[in-house]
Every structure is written in C-alpha cells, then in structure tokens.
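A single protein chain has been removed from this complex, and every other one stays in its place.
So that you can tell them apart, the chains are marked A, B and C in the order they are listed, and the count of residues begins at 1 in each.
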Amino acid sequence: MVGLVVVSHSRKAADGIVEVAAEMGGDTPIEAAGGDGDGVIGTNVDRISNALVAADDGDGVVVLVDLGSAVMNAEVAIEMHDGEAVIADSPVLEGAVNAAVAATDPNATLESVVEQAEAAVAIDKT
Amino acid sequence: MVGLVVVSHSRKAADGIVEVAAEMGGDTPIEAAGGDGDGVIGTNVDRISNALVAADDGDGVVVLVDLGSAVMNAEVAIEMHDGEAVIADSPVLEGAVNAAVAATDPNATLESVVEQAEAAVAIDKT
Amino acid sequence: MSGDGAVVVAAVEAVADRIQAERDHLTDLDSAIGDADHGGNMARGWAEAAEAVADLADPDAQTAVKTAGKTVLSEVGGAAGPLYGGSLVFASQELEGGVTPETAVAFAETYLEKVQDRGDASVGAGTMVDALTPAVHTFKKSIETDELPPLEALTKAVAAAEAGVQFTVPIRASKGRASYLGWRSVGHQDPGATSTLYIMEELLAVAAGHLDSEVPDVDASSPTIPDAEAAEE
Partner (left out) sequence: MSGDGAVVVAAVEAVADRIQAERDHLTDLDSAIGDADHGGNMARGWAEAAEAVADLADPDAQTAVKTAGKTVLSEVGGAAGPLYGGSLVFASQELEGGVTPETAVAFAETYLEKVQDRGDASVGAGTMVDALTPAVHTFKKSIETDELPPLEALTKAVAAAEAGVQFTVPIRASKGRASYLGWRSVGHQDPGATSTLYIMEELLAVAAGHLDSEVPDVDASSPTIPDAEAAEE
C-alpha cells in the first residue's frame, strides 16, 4: 500500500492528524513525524527519515507537511530515503485525510494518492 | 483582540495546531476544542461553546474547523454564543497560523482575520 | 405522567433500545464508508437522552423532545449530534401546543428543514436526508391531502423512509464522510439514513401502542405516495 507521513512542527499536531486520518484510512500505514525531537516546536530530518522507512512498504510514501522547515526537512529526508516519496502540495490535515482514503482504493498508486491529497485544497467548509 | 478557536476531531490535533499557531500569534487568544470530550475522536458542541467564551474578549472569534461534524457543531455553538464568531473557510492548521499572525496586527478586525485565514488555501508548499 | 409528554418519553426510550439493538449493524454500515462510529455515537446519545427524559417531572411534549435533542447534541461526537440533536431541539418549538396530526406535520417539516440547512445536503447526496425527505413528504401529503388517519400516514412515511434508505445504496455520496470515497461509495447503504428509518419505525410502534390500535397493513414495497394516480387526482 501507499504509505503516508505527516510532518508538523508540533508533535501533538502530527500525532493528532494521524488519528483523524486513520479513522478513514483502513490499513494505510500512516506515520507521524512531529516536533524537533526534544519536545520543542520544530521539525527534524531524522524523525522524518524514520517515519519514511516505517511508512514505506515498497509502494511509496506521500508526505504531508505543515509549513516552513517541515517542507525543507521533508525534502532532505526524501533525498536520503531509499524509495519513492513525494511531498503533497496540500493542507496538512485535510490532505492527510484525503490521502488516507485514497490509499485504501485497491487501484491506488503513489500518483493517485498525491492527486487526492492535493484535491483537498478545493474542500469547502462553509 | 480577535480570538481564535481551533476545532478538530482529535484533541491532540487541536492542541497541537494551537501550539503551532501560537508560535506566531503573540498575545492572540487561541483556544483548542478537540475531540468529543470522552477521549474519543469526534467534536463536541459544549467544548466548542466553552472555547468560544474563553477566546472572546469582545472583538469576536474566528473558528477554524477540520471536517464534517466539526463544521456543524461549530455552527451550533456559534448560534448559541453571545458574541460574534465566524467559521473560516480554510484549512485548519494553515488557516490558524495565518489568522494568528493576522490577529497581532494592531489594525486587525474580525473581517481581516477571517480574510487572512481564508488566504491560507493559496499557500504553495512545494 | 400522562398525555403527549409521556408518549414522547416512551418513544425516546424505544428509540434508545432499538438503536442499542442495531448498534453493531450501524457501525458496520459506517465502517464501510465512514469511520465506524455511527452505532456507538447513536447508542450513547440516545441512551443518555432516554435517561434525561425519564428524569423530567411530567414534561410536555415540547420539553421532552427538546431535552432529548439537547442531550443527543451534547453527547454525540459525530455528524449525528448536530443533525439529530440540533434539529430535534429546533423543531420542538412546533410541539408547543401538544402533538396533533397538524403539529406533527409541522414538526416533521421543520425538522427536515433544519437537517438540510445544517448539513447542506440535497436529496441524492446519499445521507439521512434521502430517507427523511420522502418520509416527511409522504407524511404531510397523507395527513393534509389524503386526510388519512395518523397511524396510516405514519406507516406510509416509514415505507417512504425505507425506499429512501434503499435509494442511498446505488447512488454516489456527495456529503458526509462517505463522499471522501467518491465512486467507491456506490453500492453502500448510508448509516444515517438507516438509523433514521429505525427511529421512524419506533415512532410508529409507540404511536400505535398509544393510539391503542394495530399498525395498518400498508404494502411497504409500493407506497401509494407521490405515485401517478395520486398526482392525477
């Protein structure tokens, strides 16, 4: 299955976003990489790297990011990762939910999951 | 100041999103209303109502929501709230960060903060 | 306790029991196209509502409905909370003068309006609205146009709701969590439409007991409502 990694500056936010996405995600592997590792707000390339390994069962990983250094550190981690991984250009929570659902499609591919994640920008809330 | 309430199905997600937004939010009052109150994934109108009261110092509140029942329960809570509150049509984390920054503007109004929150849909990550 | 209020209390208790009995089935439906919590959400909310109305001292119908709605609204963490609970609270105002065929129609219409308003779902979005809309339309026409006795009207309304539940199976969901599945939602029965049907079935049973009469034998598979003959009359 295509896996997901959720990168946020806050460990709680990343863990919680994974909770919300997992509700709809069936067996999709979804890993959180939140905070900078010392309980401080930030992101950490090693945590992202570990999450990529954990989420990747060979079909690739879609990475959801919040802002700023999350994007850059995710890029660095992806460059170092042995396997395919793509950052979705989407809101982090909404993209994660969409991607989690998309990954449960028996015909899902890395491309289709990224596409669904990115479709989350079009979600109307009100 | 204009206040913020972050409504998510996950308590951790709401708390974490508040952490991320608060980094840039100066003195902006930002309240989390996450989970359904029993540690279960969901949203709860009473929690949202309490958060609205806590975040409202008279200048109104912008409410950020994740999905589904978060929107409906936020609407119910706003209808019951004694004061002005508006749901932003924006991604929850990205909208919260934008709104938090916007609220620190000395000229901020409820309208300007909602507008900035909603501008978060245009954020490019990659 | 007697009168309309007592009937409402009995109805809430019957709904709570029924939902409890169907809990796993509702959860299974929600697990196929949602987050597998509709059974638990509803069971918890209605059990609390039954307790809350049982605690009321000789309530009138409006108070009992409003109390049940408030409890469901506070206790249910999912979409069912604001949709069922919020709409019950809002529609309870129509029962100020007690429960008559006329106020029951007004209540049903106001309830439907609030559900549609809150959830922004049209008919055909694959939600509880698909069960509720034909039920309310049928009930209203049966009372107001066809001047049927209340129990018969309610029986037809239940059959209409059943048709609505079946209608959610072949259609693609465009509201609620099931909409996240896109085409994969086709072929699945909506949990909220299903629980709406169960509630209506309990209302019918309680009404029948209260009116001390048999449930009329209406053929559920061909409800007479908005059919060609009726339209031509």
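One rule holds for everything that comes next: contacts are C-beta pairs under 8 Å (C-beta built on N, C-alpha and C of every residue); 3 or more make two chains touch, one makes a residue touch a chain.
Treat the numbers as computed from the prediction; the structure is a model and nothing was measured.
Put simply, the hidden chain is in touch with A, B once you look at the whole complex. Per the touch definition above, the residue from A:59, A:75 or A:115 contacting the chain not shown is A:75. In the full complex, subunit A contacts the hidden chain through residues 9, 35-38, 40-46, 68-69, 72-73, 75-76. Where subunit B meets the omitted chain, the residues involved are 23-24, 97-98, 101, 105.
Keep this in mind: only the chains that are shown with their structure count from here on.
If each chain is reduced to the centroid of its CA atoms, subunit A and subunit C end up 39 Å from each other. Centre to centre, using the average C-alpha position, subunit B and subunit C are separated by 32 Å. In subunit B, the residues that reach two or more other chains under the touch definition are 9, 41. Of all residues in subunit C, those that touch two or more other chains are 35, 37, 177.
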